[in-house]
Structures are given as C-alpha cells and as structure tokens.
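In this view, the complex is presented without one of its protein chains, the others remaining in place.
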Amino acid sequence: MIEIKDLHAKVEGKPILKGLSLSIKPGEVHAIMGPNGSGKSTLSAVLAGRSDYEVTSGTVTFFGEDLFAMSVEERACAGLMLAFQYPVEIPGVKNVYLLKAALNAQRKARGEPEIEAPAFMKLVREKLQFMKIDNSFLHRAVNEGFSGGEKKRNEILQMLILEPKLVLLDEIDSGLDIDALKVVAEGVNSLRDAGRSFLMITHYQRLLDYIEPDFVHVLNDGQIIKTGDKSLALELEDRGYDWVVEETA
Amino acid sequence: MANEEMEQLVSSEYKQGFVTDIESYTLPPGLDEEVIRYISSKKKEPQWLLDWRLEAFALWKEMHDPQAWANIGYPKIDFQAISYYSAPGAKDKNAPKSLDEVDPKLLETFEKLGIPLHERAALAGVRGVAVDAVFDSVSVGTTFKKELAEAGVIFCSISEAVQDHPELVRKYLGTVVSKTDNFYAALNAAVFTDGSFVFVPKGVTCPMELSTYFRINAANTGQFERTLIICEEGAQVSYLEGCTAPMRDENQLHAAVVELVALDDAYIKYSTVQNWYPGDEEGLGGIYNFVTKRGDCRGDRSKISWTQVETGSAITWKYPSCILRGKDSVGEFYSVAVTNNFQQADTGTKMIHLGEGSRSTIISKGISAGRSNQSYRGLVKILPSAKNARNFTQCDSLLLGDKCGAHTFPYQEIGNATAQVEHEATTSKIGEDQLFYCMQRGISEEDSVNMIVNGFCKDVFQELPMEFAVEAEALLNVTLEGAVG
Partner (left out) sequence: MKHYAQAFDAFNKNAEDGWLKSQRIAAFARFEHLGFPTPSVEYWKYTDTKALAKREFKLATGYDQQAAAELLKAKGLKLDAHRLVFVDGLLSSELSNLEGLQDAVVIEPLSQALATELELTSGMMGRLAGIDVDVFTALNFAFVSEGVVVRVGANQKVNKPLLVTYLSTATEEVMSHPRILIAAGASSELQLIEHFIGADEAKNFTNRVVEGVMERNAKIHHTLLQQPSDKEWWVGRIQIEQKRDSRYTSHQMNLGGKLVRDDLVCDLNGEGAECDFSGLLFGRNRQHLDIHTLVNHNAPLTNSYETYKTILNDRSQGVFNSKVIVKKDSQKIHAVQNNANLLLSDQAQINAKPELEIYADDVKCAHGATTGQLDMDALFYLMARGIGEEEARGLLTLAFANEVIDKLELPEIYNLVETTVAGQLPHKIELELTQ
C-alpha cells in the first residue's frame, strides 16, 4: 500500500528524518514507538503533506503513485487520513458541514455522485451512536471548545465516515482517559479489514493493548532501528528505549 | 500557502455586470440650481422641498470632500461631469401608474437579477417579500402595495410619498441626517432622486419583508437615493436592500442617505447586501459608494439593528449608526466586509448613547484579499445622560495574502462612570493549521478557504433574514474566488 524508502526530511533547516524506510501492506497494523524527538510526528506530517516540512531525499509511493507529487487534498482523496495529535479549532464551521464537504470531495475524486442529504444524515447518526457522541455535536463548530477527549473522538468519527485506506494515528491516545481510549480503539478496530491499514504513532504501550499491531518499530534519531511484533512494545515498556539504542549502536 | 498562489486573483466574472439597452432620458452632466429645479419639478414637488434642496445645495458648495480623514484614496471627483438624473423612457413620458405599464425590458432586467417584480402568490407557509425597484433615478415599481396597505403599512417610492403623504415626509425628512451632516449627505439632499419610503403605524408588525433593489444602469450617472423608514410606537419592520451595477471602466458615484426613526418599543431591522460593481482586477472602474445611514432610537425601548454584507464597490465609505436617545433603547451593527483586488473600504458604525440603560452591540468581520485595503472605523460615545449604558464591540480582521491591508480605528468616548464598554479586536491571517486540517480531509484549498471564511463570518450571517443569508454566503465565495491559489 505504502512504500517509504530512505526518507530524509528537515524542519526549519534541521534534519529530523534520516533515512527512514517502511513498507505497509493492505490489512496491516503498524506501530511506531520512540523517545521524544525521534521524529515520530514528523513522519506523519510529511506523509500528510505539511508544507513546513521539507523532504530532502527518499521516495514514498502510495498505491504505486508518487506521494510527493500529490497535493494535500489529493492524498486525502486517495485514501490517506491523518488523525491529528492536536486537532485544530475552526470557529463558526459546523462539524456536519465539514463532514459533508469532505465526504463529497472524496466521492467526487472517486467519480461517485454526491451523497444525498438523508443518506448522509443516516450515516452520520449511525456513526455518532457508535462513537457515543451526542447528536448536538454536529452543530457545534469544528473542535471549538472541545475537550481533549472530544477532539480525538471527532477524529475517529471522521475516519468512520470517510473510510480511508491508510490511517495515520498520531498519538491518538494522548490526553485520553481509559474509557475514552476504549471508545477510540473500538472505532479503529471496527474499521480493520483486509484492505485497510493503520500506522499508529505512540509513546505508550497502553494503546497497543486495545489496538493490537502486527508490527512494532522503534524510531530513534530519524531511523527505524528495530522491528518486532507486539512483544517488543512490552519489552520497551519494561526496559525503556536505551537498550535498543545501545544494541544497534 | 505560497504568496504567489495567493496572488492569482479573481477569475470569476461579476454576474450582474450586464447593461440594459433601453431608451432613457438622461440630463446632460453638470450640477447647478437649474438641475435641482428640474429634478424637483419632474417629481412635482411642493415648494418647501425645492427650497430645502436649494438650501442644501448652497451649503454643499461651501463644504469639502472629506477624503482627508478616511483611510481611502481616489482621484478628485468632478461633480460637473456627472449626470444627476436618468430615467428610463422618453423625456416627457410619465411614470407608469402600475406594474402592468412598466416597460417589459425593465421587468426582464430585474427578473435577470433575481428580483421578481410580480405578485405571484406567496407559497403556502412562506412569508412574502415586497419589493421596490429603483432603476437609475426612478422607482419603476413596488409590489404588494395593496396587501401592505391593508395592514396599514405604507411602502412606496419616496417620490410617491412626497405626493401622497407629504405631511409624513415633511415631519421626518432630514431629522436624522440633516442636510448639512456631511459633504455627501448635503449633495444627496440637493439632488436625491428616488428611494424608498416606509411607514409602519403604531402597534403594527409589518406582515412581510420589505426590500428595495437599486440598479444603476446609465453611464456617467450618479445615483442619489434617499430612504426614510418610520416605525411608530410598538411597530416592527424588517427591510433589506440590494444593489448592483453594470461593468464600466469609469467610476460611478453612489451617494445615498438612509434615515430610520424608531419610536417607543419599535423595532427596525435593516439589512444590506451591497454588491455594486467593484471594478476589474486591475482596479479599473467600479462604484464609489459614499453613504450616510443613521437610525434614531427616539423612543424608549426602541431597537434598530443594522446588518450589512459589503462585497462590492471600488470604494465604500459608510458608517450605519444609531443614536440611542430612548431609555433602554438598543442599537446593533453586524457587518461583514470583503475586499479583493484594488477595492477599498472604510466602514464601521457610530453608537451614540444618550438614553439611560441604552445598549449597543457591534460585530464587525473584515476580510481583505488581493491588493485591497480595509478599515474598521467605529465610535462608541457614552454621554453623561446615558446612565448604565453598555457596549460590546468585537471586530476581527482576516488577511488573505501579503499585499492587502487591514486596519482598525475604534474610538471610545466615555463620559459616564456607570458605563460598561468592551472592545476586542484581532487581526490574523487565515490559519495554516485550519487550512491544512480541512485539506487533509480532502477538501480543495479554495473550498477550505471559503468554509473557514464563512465560519469566521457566522456571527453576522445569522443576523440576516434567512433567504438572504444563503445569498450572502454565495456572494462572499464569488468575491473571494481566486483570492487563494
């Protein structure tokens, strides 16, 4: 699905990613863990196409296409979705409006007709219920005045409605209490299938108890230095990161 | 978003820019007493009104164009190069007596602009809208007059009102905006040609929305309309004006005066969707929109609410204001102003608090794009008599691109210790994070900008009558089209 080869990227002139390679096949769930400053969030930002991150070398193909040749919205329409660590507030723009505009933009890109209002509302209500979010939420402005938990749930709600092919979950667990984390994980798990992949970026092993990964990667100083299965995450939880760094040094 | 992309300017056309090819009688350019006498006689005005016009003209000649203080720039206007009267039809033709007599070309013009000048029965459950249509210097027709008359509401052109209700016109004309108020108000008093007149008697709630549609068609012609709205005790009315003009390379002057009078417990809601031709992307042509609008909350507990969506005109210079004379009277000003290309706007409001317990709210949202410049200029004045007066002002500016300007000039003059006045203002560019977020959901950059800008303006749009809120949002999107890459 996505092939990342020897990716180098800079932020404000400072190299952050230094030769990262990663391949994700349809249906796989990957987790990237690593200490602060290792480049975890830079990876998701680069993949989604933030303009303040500069790719200096390396390639990324998404379904065989050159990802860096695509604009931000083209990447989204092709099925790449970033669930933000800090979802932004957009005053005055209602959630329902954003959802509809996004869904229709993506359908249009796929050559599908716009969704009819009743069908859209039915879909949205169903997903709201699933995420245990009140209907009044639709008429609130995007993330405005939301608690940290509400913002994260909103990200997952959007995911359920837009049904992306590859989801980047950027520290989706940060700031969530255990109940909210369960709801978020349920949302993610409900979408797991053979055609859809996830890349989770996280600091804590806790998330992986609820969303089980197929692969766990350790990111350090802009490179993946170790790859393993779920047990690697548990080991990291126990022993920290230093031993991996030493082992590979 | 790169600035080069920002620079790609409007590609959309101004949809109302067509010219109606119609026979019309237009006075040759120039302004002197004879022109004023001609206008007055054409409208069969009584002597007192002619005298009033001539006095205004004499005073105007002594006054100076106020461009020194407003944050706008334009070449000196040659007032002798403008024609002050243009009416469709031959020179001696009398005005049509009813809508049936109106030239079909005119009806077609308004139809094309989406302004129905017929009285097709309102759909069940939908409130009707009565329309007065003004074409250059004259009103071509007013709909639903009969239905309104049954409710006791007078809605007609001001020329008709001078004929049919001279006592009302004489009682209120010039009492809110005096003929010497400012340079353009004085000019208007001397040469005003048409406009709307609304009178809602005591205790009556006007049964439908009233609307006036102004259309400038003739070249080299100024439009000087004058509108007067009076709500007696306990009366209520919601009024909306719209305006468009053809695309022409020359600048055209529009200098209107609007006076509102609200007596005890009356409520006037005045909404404007201003879409005069803004000039082309090089800044050529467009309307100079120099307008004086003022409401007088004369009565206790009276309320006047101004809502404006300003997207057109090469230059806008207007400050819809409220004089809050009555005890517990309320003034409101909700404004969205959008400037693109080379447009300039200096707009805002004045809230003059005289009455005890008077309250005012100002919400102003300015969006500047292209090479445009926009200023908010507002005055909140609390006089010693206005015990416990309150004001809240929120005034936000959004910048799209690095060639435009957004300026804020709020004046507070407070002379009462019980006053509570709050002013907040912010200026920022459209949030990169917000744009990225929307685009990451697959929405195009242009749609994302429109969405965020509409959200930014929400507080004002929700004040518009429902049917116009949709129109206003669409207008905003058209105006900003191409303002981002």
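Note that the chains take the letters A and B in the order they are written out, and that residue 1 is the start of every chain.
Keep this in mind: contacts are C-beta pairs under 8 Å (C-beta built on N, C-alpha and C of every residue); 3 or more make two chains touch, one makes a residue touch a chain.
In this text, all values refer to a predicted model and were calculated from it rather than measured experimentally.
Peer 1: May I ask you to name the displayed chains that the omitted chain touches in the full complex?
Peer 2: Result for the missing chain's touching partners among shown chains: B.
Peer 1: May I ask which residue of B:Ser41, B:Ser428 or B:Gln462 touches the chain that does not appear here?
Peer 2: Among B:Ser41, B:Ser428 or B:Gln462, only B:Ser428 touches the chain that is not shown.
Peer 1: Using the document's definition of touch, tell me which of B:Leu31, B:Ala56, B:Ala345 or B:Leu400 contacts the absent chain.
Peer 2: Counting the whole complex, the residue in contact with the absent chain is B:Leu400.
Peer 1: Across the whole complex, list the residues on chain B that are touched by the chain not included here.
Peer 2: Those residues of chain B that touch the unshown chain are 69, 384, 397, 399-429.
Keep this in mind: only the chains that are shown with their structure count from here on.
Peer 1: If you average the CA atoms of chain A and of chain B, how far apart do the two points sit, in angstrom?
Peer 2: Spacing between the chain centres: roughly 48 Å.
Peer 1: Within the complex, which stretch of chain B touches chain A?
Peer 2: Residues of chain B touching chain A: 1, 431-434, 436-445, 447-448, 451-452, 454-459.
Peer 1: Which positions of chain A touch chain B when the two form their complex?
Peer 2: Touch list, chain A to chain B: 48-52, 71-73, 75-77, 81-82, 84, 87-93, 97-98, 101-102, 105-106, 109, 141-142, 158, 162.
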